[in-house]
Every structure is written in structure tokens, then in C-alpha cells.
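Accompanying notes for the structure given below.
As you look at this complex, bear in mind that one protein chain is not there, while each of the others sits in place.
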Amino acid sequence: MLEELKEKVFQANLDLVKQNLVIFTWGNVSGIDREKGLMVIKPSGVSYDDMKAEDMVVVELATGKVVEGTMNPSSDTPTHIELYKAFPNISGVVHTHSTYATAFAQAGLSIPNIGTTHADYFYKDIPCTRDMVESEMAEYEKETGTVIIDAFKDINPDHTPGVLVKCHGPFSWGTSPANAVYNAKVMEQCAKMAFVSLTLNPDTKMNPLLIEKHYLRKHGPNAYYGQPGQKH
Amino acid sequence: MLEELKEKVFQANLDLVKQNLVIFTWGNVSGIDREKGLMVIKPSGVSYDDMKAEDMVVVELATGKVVEGTMNPSSDTPTHIELYKAFPNISGVVHTHSTYATAFAQAGLSIPNIGTTHADYFYKDIPCTRDMVESEMAEYEKETGTVIIDAFKDINPDHTPGVLVKCHGPFSWGTSPANAVYNAKVMEQCAKMAFVSLTLNPDTKMNPLLIEKHYLRKHGPNAYYGQPGQKH
Amino acid sequence: MLEELKEKVFQANLDLVKQNLVIFTWGNVSGIDREKGLMVIKPSGVSYDDMKAEDMVVVELATGKVVEGTMNPSSDTPTHIELYKAFPNISGVVHTHSTYATAFAQAGLSIPNIGTTHADYFYKDIPCTRDMVESEMAEYEKETGTVIIDAFKDINPDHTPGVLVKCHGPFSWGTSPANAVYNAKVMEQCAKMAFVSLTLNPDTKMNPLLIEKHYLRKHGPNAYYGQPGQKH
Partner (left out) sequence: MLEELKEKVFQANLDLVKQNLVIFTWGNVSGIDREKGLMVIKPSGVSYDDMKAEDMVVVELATGKVVEGTMNPSSDTPTHIELYKAFPNISGVVHTHSTYATAFAQAGLSIPNIGTTHADYFYKDIPCTRDMVESEMAEYEKETGTVIIDAFKDINPDHTPGVLVKCHGPFSWGTSPANAVYNAKVMEQCAKMAFVSLTLNPDTKMNPLLIEKHYLRKHGPNAYYGQPGQKH
């Protein structure tokens, strides 16, 4: 069942390690088959060294129930489900504790769009969520989805494919599991550079003209970066 | 004698190098057989490249005397002994000079619990010890144990398995030598992220609700992270 | 056509990866044959893993038109062309998003010449360009060349072979594609060290006597660093 998607999700989980975005089991990637209403996700707490493609767990989007797999799915499964439900164009979700993005989340700060590296992939500041309130704690992972969705009331998640959950860490998404990992790496690199920039100059701001220019250079109808037909 | 424990302690010492927690000979791991009252520890000042499992030194917990091994045990042996005596549930102890944890120790600051990465493994701030006084200097390594134990008067060492010795560096412990190394790596990563967070926002604080939630997600009777029967 | 130059440009692009100056496709190197008026440059958006020497694109300097190659040239091609036209002694150009140099660009700050490492290769502060204005946005990559050239009104580009484009990132150049990569690496290392120095001491200044001494030790008629006939 969903062998191809399992393989993609498995490879994307291994890419988290290759890209230095996770240590131990501190990350997970999922992918979705929207027609079937099924999500494939990493099992919980399993080492990347031991994991195989067939260990990936299949979960029904509507109910959150495991429909295939012998292991528990990632404990973050309810967050992934909320994101797939709220953001209809996304096909992959990633969660990590990558160093600099997590540090911004711990500081309660958004990653500001102060450079073209950021603007090439994220149209707006990468927002930091509000604090969770006590009534939301009972269903913690589901409500993590809620605070993320709240942060995107005025932001298009397709153009700014990432978020920082306050005091916790980053989530990113994309057009595929691999693309969501790519965006996770970009977010981490932007967070590192923003840390250095803000330490050097706390008041730095980006020319808004550049933000438009760079995002549209790679995205939208007149994109001209890369080769014809190539996606970014 | 204790061949299995020697092998575990030896492997845990090599893991310190793999996890980038030590350079040269700047670290040591021990393990304990509580029934026999014997501790196994790395020899002093020996390179990780040359070391073999049979070089591990066996020390009697009650007296601190070497009962097997041709080399001197780690000069930090008296500190390890004090910790095993004071913290009855621990079965492995680690000391390193890992970069960011040591830097917090040098700054005389605890590593604050400002994120879920920390809260998943350490229930409280990782405390920094008080200054040692002159009368304690004669038995320096033993008294290093004393100042650590003092720091845990109001903290449960099983729930916060690490400490910073002021102006010196981190010690951690756990349910096995390997688990103590795991906690040393988590502490270093939390120290690095806290450094970045505090530089960005010196006043950052964590939502106390999240601290409870995250620690209990992985620990305690209703833990639900990972696979059934798996320990964290 | 230009097989030797294509090979050099190809190798210099791979060197960007080896020197940890790029991730993904975030960099490009070009070289020039000034007699033929032709530039060779990396194709746009192509992975360094898949790229071959024959994929390099040949562009006419006078017109900017592709004269050989089946792929689009780097989207930064118009910037490279402007630099070759304005700086007649350079034979290689590099653009990266290397971490610390990009962070200075995002902070809107020049990399100050505060140490002999910098002074050995860059005679002046590595300047940060002015903001681009709206009328310049239509031909963004060409005008990126303009703001760079503006920054060198009072600076000799042969003695200070690098620049930061504000909110964007570094460009460097040199006597060959390989030398331009070398200068990109020096710039990144100087940016990293300047970040640490300025964080420790925001008012640090270099003894101007040392700037003269170090640059002239490696460059100019009485250079005495290295072996006879060796270039630096």
C-alpha cells in the first residue's frame, strides 16, 4: 500500500540527517496521498540508522487512525494532520529541532525576511506562533496545529512554507516530502544568517522592492531562474 | 571481571568522540555494578585512539581503591564516586569539556529551560554549582562531587540528569553509560541553542505549561512518545 | 569551443562546494576569454552533483547572448558581464550566499579590515553596496552590477577583489576562476572572524601601518611572501 510514497517519505527522513537538520530521533517527515485521504509518516522514536521504508506508518487523514504499519506513528502525527487539512496545496510536512531555527522559536521571535536568500523561498517573515493556552494542552499535538494555522491568517502558506512553534521548533512544508525537507534546510540557513546579521545590526531591514523581485524571480508566471520547466 | 560492563564503558567513551563532545583526552565515562559495589572508569590521560576495553579500570565504590587494572583511573574518579553514592538510581556518569556547556559553566550561568528540546530530557534548568571554597580545595575532585550534590538539594537528579560545575564544565548521568552520554549530547545541544536564543532575546522565558507537557510526554506513567516498552 | 576555459570554470564551481561556500545551487563561477570577448558560466539552477564541464554555457560579452550551450546560463549572468566590462584586469567572477559574508550584507555593513588575514588579500574594507532604487529593479541583475561598480569609485578592484551586495550576498573576482574562488573563501573567513571580533569589541580598529605592511608583503614589486615567481 502506497509503496512509492513510503519510499519517498523514508528517503526524505534520511535527508534530514544528511542535511544536518536532526540528531537522534529529533525530526520527522510525512507525505500525503490526497486522493486516498492517507498520510505516510515516520514511526515514533525510531533511529534513522535502523529504519526501513516498510516501517513507515500509514494514517487515515480523516480519523487519525493507523491503517497500516506495526509501529506507533510519530507523536507529532496530529500536528501533521491539522496542517494537511488547513493547507490544501501542500504534499509534505517536516518537523525538526534544527539549531538556529529552534533558537529563534525559543527566543519567541520570527525569522525576519532581511535577505534575498530568505526572499527567494519565503515571501514573508517566517512567523513565530502565539503561546498555547491551558485549555489547549490536553490535545497538545493537535493544538500545535491550531496555533500554526492561527499564525497564517494573513499569510499564504504556499508562499511562506514554514513556521516556528514558540518555545519548540520549526515546521516546514512543500510540494512533496523532499521539497518540505529542502524548505527546512533553507529555513535553518536563513535563521543562522539572521542570527549573525541581527547580532551585528539589530535594526537591519530589507529593501521591500528586493523582496518582491527575488520571490517573483523564482516563483509566479514570469519566473526566470533555472531551466525551462524546472521547479524551485 | 565485569567484562560486559567494561565493554559498555569503553564503547560509551568512544561515543563521546563520535558525538563531538571531546577532543584529546578531555572526557571520561564510568558505569557501575551496584550489587558488587564496583565502578568501571576510563584510565587517566589515555588517548581514545589507543584505548582498549581491557584498559578500563575497576574501582571499589566504598574505598575508591583500584581493584583491577594496570593504569591510573581518571583523575575525576572521586567525583564519579560521590555522584553514585548520592544519586542511588543512576548507573552511568559522564564528564566532558563540550564547547557550549563549558561556556555556560565559565559564565557561571545555568542552562535555562527555555524550549521543549530541553524539557523533553531535563525537567528543570541545568544548574550551575556554587563556587568552591578554599577548605574544599585539598580534596578537589571529591569536593567537586559535594558542590554538585549541593546544587540538587531541591532538584530530583533523575529528572534533571546534568549539571555545570562552575568555571569547569558539565557532568551528566543516566540509567546506563550510554544513556549518560546521550544526556551529555542533549545538554550540549541545549546549551548551544540557549546561547543563540539568549543573544537574540535575553529575557526569553518558557511557557511553564509546556515544560510539564513535554517532560511528561516522554517520562512518567502516561508517557506516549516512541514505541511500547521503549525507554527514553 | 573554449574547452580549457570550460574545464576551469567547471572545476572552480565544484571548488565552491569543497570549500563549503555553497549549498544546493546557491553559487556560480564564470571565467572570460578577453581576446574572443566570450564568457563561460555555470548553467542556472543545476545541481553541482549532476553538472559536467560540457554543460558550461558560453555567452558573448558584448551582447549577453548565449553562443554555445543547451541550458540557460546563471540568472546572475548580467551581473558578471557588468563586472568584466568595468574591471578590465579580472578573469574570473564568483557569487555565493556564504554564511558570514551574506550575514554582513544582510546587516548592510562592510567587512572591516581589522586584521592581517584581511589585509593580506583585501587592501580596503570589503564594501557593502548602496540600496538599489525602484527604477533599477526592471533590469535587476544588470543593475546589481551598477551598484557594485558605484561602490568601487574610490577603490581599486584589483586590490580589493570582493564586495557585498546589500541584503543579498557576496561577489568576488580574481586573476582566474580559481583565484576568484580563493578570494571568496578568504572573504567568508574574514567575515566570520570580524563577526566574532566585533561582538567582543565593537570599537576595534586596525593599526593602519599594518594594513600597508601586510598587503605589500604579498603584493607589489617588493613582495617577499612565498616562492620566487609564485603568485598570491
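By letter and in written order, the chains are A, B and C; residue numbering begins at 1 in each of them.
Note that contacts are C-beta pairs under 8 Å (C-beta built on N, C-alpha and C of every residue); 3 or more make two chains touch, one makes a residue touch a chain.
Owing to the predicted nature of the structure, the values given are computational and were not obtained by experimental measurement.
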> With respect to the chain omitted from the figure, which of B:M1, B:V17, B:A62 or B:A107 is a touching residue?
Replying inline: B:A107
> Where does subunit C touch the missing chain, residue by residue?
Replying inline: 114-117, 182, 185, 189, 192-201, 204, 206-207, 209-210, 213, 217, 224-228, 230, 232
> Footprint of the hidden chain on subunit B, which residues?
Replying inline: 23-24, 26, 43-46, 71-72, 75, 97, 99-100, 102-109, 131-132, 134, 137, 140, 166-169, 195, 198-199
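Quick note on the criterion: only the chains that are shown with their structure count from here on.
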>> Graph shape for the chains shown, where an edge means the two chains touch. Line, ring, star, complete, or other?
In response: line
> Considering subunit A as a copy of subunit B, what rotation angle in degrees (nearest 5) results from a C-alpha superposition of the former onto the latter?
Replying inline: 90
> What is the distance, in whole Å, between the centres of subunit A and subunit B, each centre taken as the mean of its C-alpha atoms?
Replying inline: 33
>> Report the inter-centroid distance (CA atoms only) between subunit B and subunit C in whole Å.
In response: 47
> Going by the touch rule set out above, which residues of subunit A reach two or more other chains?
Replying inline: 195, 198-199
